[in-house]
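Each chain you see keeps its place in the complex, though not every chain is here.
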Amino acid sequence: MLTLAEIAQHIGGDVVGDSEYTVSSVATLQSGQENQISFLSNTKYTKYLANTNAGVVIVSAKMVDSVPNNAIVVDDPYIAYAKAAALLNPIKENNIGVNPTAFIDDNCTIEPSVSIGAQSVIGAGVILEKDVIIGPGCILLDNVKIDEGSRLVANVTLCKDTQVGQRVLIHPGVVIGADGFGIANDHGKWIKVPQLGSVRIGDDVEIGANTTIDRGAIDDTLIGNGVKLDNQIQIGHNVTIGDNTVIAGCVGIAGSTSIGKNCAIGGGAGLGGHLDIADGVQITGMTMVTKSLTRSGVYSSGIPAEQTATWHRNVIRYRQLDKLTERVKQLEIQNKQG
Amino acid sequence: MLTLAEIAQHIGGDVVGDSEYTVSSVATLQSGQENQISFLSNTKYTKYLANTNAGVVIVSAKMVDSVPNNAIVVDDPYIAYAKAAALLNPIKENNIGVNPTAFIDDNCTIEPSVSIGAQSVIGAGVILEKDVIIGPGCILLDNVKIDEGSRLVANVTLCKDTQVGQRVLIHPGVVIGADGFGIANDHGKWIKVPQLGSVRIGDDVEIGANTTIDRGAIDDTLIGNGVKLDNQIQIGHNVTIGDNTVIAGCVGIAGSTSIGKNCAIGGGAGLGGHLDIADGVQITGMTMVTKSLTRSGVYSSGIPAEQTATWHRNVIRYRQLDKLTERVKQLEIQNKQG
């Protein structure tokens, strides 16, 4: 239980209402009840504000008059909510020590404050710094290094030589450091190009469930500080991702492409290989990127859904576009001659 | 070995031929031999009917004259085949007890009829109801609850608080309840929005290999009864999926989107966040959905493959569409003036 005054101070906001009102948990506007705190950020949800039963709502100044109960007024309600939610839900001490079913190679360097979950495997030469938490069922192959305070939730696979920075959070099913897709065609038969680089992950990175990041072919694959990756992303060998770039689910990035800092890539987008994407580029969902994007800005492709009957007609017309252009040209010539 | 009479009774069909003919296994029309049962449902395979060596074929009434051997006539051959195949291939008793290499927290509630495979991990507070089968290498974090008769095949990860209904089948590599992609930009630096909801899976759900379903941010992510999910699907936080909806492989659904009942979503489709999809909507493969679909019906987007040379030309024309429209307008003005 925290008072509104305590929360407002933590998130840097002003209480409108009862500063001594107590809050126990967070809720949406629709489900909120007494002693719960909610927020309004996305305008799609404004319609739920007037009738919310949440005891407190975090809002911007222009919405405060519509709040039926207590309010905390801030500049950015979503940021403020995130901070309030973290304050109300502190991460519990996860130091569970080393589970006896874990298999740990004799030749490792593991700080005493490290936790290792059941059925995990720690290979030779692995280095785990202070307060690292390895959840159950994780596999760290030889010479993996993880810096202070990072956490593998469960069932994460780090292939040999992978390096992970500080305060990194990796979700289940992630595979880092598998071989890149390096093959060369030798008279009709594909031979393997040895994948000799590794993967280096910066500090404060989060990696979503079942995302894969391949090791480099010669140099390393690099993920910058503060990068946030959603689920089911595929990152090819020798990709580099700049600091604070965020990538939504199901994105695929082919080998040797370099992405700048502070980029945002929407879900399901695909980026070809050997491209340069400038700092600050935004790419909307399902966009197909086949050329370098050398200037910051917002980029898109793809045609949104329509009813299938209409779609059929338009696809047919699309296939006649070249002919249609030709017909327009003919008309222009006729008009000139006429 | 079952007789045609036994099978016909089970699937609700009429034998045309020898009711005492015996069947040992299923086969396709192309590969079928004596004592095997096949079926014709997809008309693409009609060409194989006349020459099949399968001892029995399940067909609709209008095809029965083309069956060279015995037939069972039914309304829907695919449904009837599914039932016959299940009858001929009963699932073997999988109660293998609890493997000694499994790690089980002291603080669990596990029914005596539950099976737990080798190297699995069962966290604190987990509840496993009657006849639940946990295959090898599964990881159930704290407070997971699984209802009667559900089965995790192998290597499934259920994060804390995940709730699974009855008779649910979950394939390897599935991750349920990982954190949703909740981040907020605080003056250029991304901070994590705590993911405090959970995931609730209904009854009779099937979830394909390597599919991921994220936990809710505040409320829970909800998968309805009878939902069937194929492989490699990504379901974001706070998505809700209505009863009996089916989703093919590689679909991505962004956070807070609500999908109705009895929908069918084709492979590789992508749905944006915060959308409402009505009951009974069908979406064809690789469609990009950026707006709510408020009426049932079939929706599509995307342009099918053509030869690359043609594709190049059409892409160029597409990029000139705005200009082309302008040229047509000019011609219309000229014609009016002329």
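In this document, chain identifiers A and B correspond to the written order of the chains, with residue numbering beginning at 1 in each.
We adopt the following convention: a contact is a pair of C-beta atoms (placed from the backbone, for glycine too) under 8 Å apart; a residue touches a chain by one contact, two chains touch by 3 or more.
Keep in mind that this is a model prediction, so the values were computed, not measured.
All protein chains share one sequence; of the complete assembly in this entry, 2 are displayed, while the total copy number is 3.
The criterion applied here is as follows: only the chains that are shown with their structure count from here on.
Separating the centre of chain A from that of chain B, both taken as means of CA atoms, is a distance of 25 Å. Those residues of chain B that touch chain A in the shared complex are 101, 103, 119-121, 123, 137, 139, 141, 155, 157, 159, 173, 175, 178-179, 181-186, 188-194, 196, 210, 212, 214, 218-219, 232, 234, 236, 250, 252, 254, 270, 272, 274, 283-284, 287-291, 293, 297-304, 306, 310, 313-314, 317-318, 320-321, 324, 327-328, 331, 334-335, 338. Interface of chain A with chain B (complex): residues 26-28, 31, 42, 44, 76, 78-79, 81-83, 85-86, 89, 99, 101, 117-119, 135-137, 153-155, 169, 171-173, 206, 208-210, 226, 228, 230-232, 244, 246, 248-250, 262, 267-268, 285-286, 302-308, 311-312, 315, 318-319, 321-322, 324-325, 328, 331-332, 335, 338.
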